[in-house]
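Worksheet for the structure shown next.
All protein chains of the complex are present and in place, except for one that has been dropped.
Here is chain A:
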């Protein structure tokens, strides 16, 4: 039983049902039923045309459901007539589904759930496990999302930027349990980038590949964080890096820069360097300038301060950090609801490199208290402890 094949066929079968007049929620149920039957029947009796088989089975399931509902008997007459077989469009179908699942009327978490279900073909249970919520909660989230988009007309493409953002959200979740969301996001982005002519889709794919290539080196076997400078570069996935760089170069050559391409360019410069010292920090600073221009994001300017610290020394980095504080007055002196929880960790790092170990230790401990997750908290506490022991 080829689960990957089933998953890749799901979106276009779903789209065809919707095209034939099924509403989204009913079509989705019918496709799920057809998949269950495929899992049961195919091992003994593999179909010659899997997609055709699924479309026929799903359409029958849909008709069965409509027929079974006596209150809908009148509608049955309208739909109980299969349309004449015509040319079956392929890639285009899936793209429409991407846009529907990333519809602006959905909240980000709903859009993510619906995309994984409808485009990715994951089961509700798999999605719930990946996001560590009860299955019933995820089922509600998905059915709410389906209701929201059922009123949406399925006729024109939506906003590519929204679709890309949703895929990036999936990637960043990255929880590796039964379903590896990072790998799933790469699979879906690859499909999307193949279907639309958009440099930012390629940029996002390149970015994901470049990040993912470093994954094995990013944590120790017991889950502790390993900073970039200390990572064993021999464990980076060079094939992924080469592919990411190739995709990025083709995208950049189109001369329509966007934030994902710029982020991918930074990731590529890191991936290309044999060590932290030999990294082209000056060029990374330039890319951060581009990114800051494109996004205006304080997080980008925080990362830029780190790059400046590497390119021009810790004093220059601290100056860049101070300039950041000036432009975001709420940052100065605020230890609570910090919009940039990593700012303190960056300041600690730059003070350490500048030789001020006492300040660095104090700031590392403060950053640990604000850390967004346990792995980072432990890492920062260790940094503070390391300096406290050395002084």
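Here is the rule we use: a residue touches a chain if its C-beta (ideal position, glycine included) is under 8 Å from a C-beta of that chain, and two chains touch if they have at least 3 such contacts; residues count from 1.
Simple rule for what comes next: contacts and distances are computed from a predicted model.
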- Given the options "Acetolactate synthase small subunit", "ABC transporter substrate-binding protein", "YCII-related domain-containing protein" or "sn-glycerol-3-phosphate transport system permease protein UgpE", say which is the protein name UniProt records for the missing chain. "YCII-related domain-containing protein"
- Query: Which parts of chain A are in contact with the chain that was left out?
  - Reply: 222, 224, 336, 361, 364-365, 368-370, 374, 377-378, 381-382, 384-386, 388-389
